[in-house]
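Complex shown without one protein chain; remaining protein chains in place.
After this line comes subunit A, so read on.
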Amino acid sequence: MGRYILKRIGYMCITFYVVITLTFLSMKMLPGTPFQNPKLTPTQINQLKHYYGLDQPIAVQYVKYMWNLLHGDMGGSFQFGNESVTALLMNKFPVSLDLGLEAIILGAVIGLLLGIIAGLHHGKAMDWSTMIFAAIGTSIPSFIFAGVLQYFLGVYVRAFPVAGWNGPSYHFLPVVSLAVGVVAEIALFMRTEMVEVINQDYIVTAQAKGLSRFTVVYKHAIRNALIPVVTILGPLTAAIITGSLVIENIFGIPGIGSQYVSSIVTNDYPMIMGTTELYAGLFILSIFVVDILYGVIDPRIRVSGGQA
């Protein structure tokens, strides 16, 4: 197992390196410069370019950037007065992480429950209603829900604050808006798996032992149905944490999303790189965690566990 993890970490580093390099190169192909203020004269722009090393060949810039990155230095943001990118990210990221994790946990728990119940009632009303809900949840984007929730629960009923991020009551609307899609996706997936697992021979074996329906479902069906669901959970988590950009904008949440967008618009190179690295790192890490979890749940893929 240790060797497997080491090997995986090696691959993760390679993936991470490729992502950084590709981002760096494609970023350099973006039109425009970071210095778009019309008041700047061409000499001033050239001075700034020289100051930030942007007049050097891309290869040199790349090597310099990578060298600094290796030493933990992501550089300073162009748009926020040369403030360190690391500090900016660390400042805003916890908010996005908080929002994303709350949404994924809420979404996964409800989604799994709905999926299990629907799967057990395959072909009945409970199944159909879950399917319809899931279809709606996956096809309507989260910002529509956000608007609807804001209007009814925020403006009309006044149960929750419409926007902001100043305490638990502020979390409800954005978390729910984000979670709807997660619930739908996981419920749909879990339902399909449950229907398949319930028809497996080993479920009949379990029933033939005289186990109660609850035990059969709880001990034999759910664990097996969970295996494929875990695979989507990792990327989904990463996507929710990093993809809550629109929701952050709608609810005025001081997360990393709006900062990312403005950094692209203003060609804030170090900020673009930093945010991408954070996202990519999260994504790669989540897939790694899923693979490890996969082995914990499914003994057949416990990679070179050594006990075979």
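To be clear about the criterion, a residue touches a chain if its C-beta (ideal position, glycine included) is under 8 Å from a C-beta of that chain, and two chains touch if they have at least 3 such contacts; residues count from 1.
Just so it is clear, contacts and distances are computed from a predicted model.
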Absent chain [UniProt protein name; select from "Cytochrome c", "Branched-chain amino acid transport system permease protein", "ABC transporter ATP-binding protein" or "Monovalent cation/H+ antiporter subunit A"]: "ABC transporter ATP-binding protein"
Option touching the unshown chain, where A:Ala206, A:Val229, A:Ile250 or A:Leu282 are the choices: A:Ala206
Footprint left on subunit A by the chain that the document does not show: 200-202, 204-213, 215, 219-220, 223-224, 227, 297-300, 308
